[in-house]
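Note that this complex is displayed minus one protein chain, with the remaining chains in position.
Up next, subunit A:
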Amino acid sequence: MADSPDAPSNEHVKPREVPYCGFCSLPPEYCEFGPTLDKCKQWLSRNDKVLYSILYNTLEDHLAATSLGEPEEDKKKAKEAAKIEKQMQKKMQSKVLIKRIERTKRKCVTSVFGLENFDVDLKKAAKLFANKFACGSSVTKNNQGNDEIVVQGDVSDEIFDLILEHWPIVPEDNIDLIEDKKKGK
């Protein structure tokens, strides 16, 4: 690229800022090739009206032309979109369980299960809990072989609030508090 006029010289070159679609993470002009065009359109029209009008007003004709020509392609895309939709729904339905487990008479631990369904890094979360509550907190495998976070001490209510605050994608209704009184028979 050395001979083209816009090749970088030795002067300071500033990085370009490229907007990315908030829904599918692609640069918006490539959304039409992603699986979730409709959702991307919605997102763009909400977040960047100027770009939206540039992209989709001219694009509409193109799209109409291509989709007419390839009905099979459309079907495929619809299928894929449905798949993603399903995954999202599943994600939204999955529960986060906060469980208070008694260890001895007046000592207990709190276990948090199911956070990973919301793309939370468990290790990071455990560390956060440990910092926040000044107590031991770790990621362990429970007897079903699933990962859960075990926090020492009864902090179930605090964790409830903290999860809501820290990972807003977790819907409040999906968090369940359980008290497990008699643990181990």
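Note that a residue touches a chain if its C-beta (ideal position, glycine included) is under 8 Å from a C-beta of that chain, and two chains touch if they have at least 3 such contacts; residues count from 1.
Operating definition for what follows: contacts and distances are computed from a predicted model.
Asker: Given that one chain of this complex has been left out, which of "Mediator of RNA polymerase II transcription subunit 18", "DNA replication complex GINS protein PSF1", "t-SNARE coiled-coil homology domain-containing protein" or "Translation machinery-associated protein 20" is its protein name according to UniProt?
Answerer: The record for the missing subunit names the protein "Translation machinery-associated protein 20".
Asker: One chain isn't shown here. Among A:18, A:50 or A:134, which residue touches it?
Answerer: The single option touching the absent chain is A:18.
Asker: Under the stated touch rule, tell me which residues of subunit A contact the chain that is not displayed.
Answerer: Counting over the whole complex, subunit A touches the hidden chain at residues 1-2, 4, 6-13, 15-18, 24-27, 29-30, 33-34, 121, 124.
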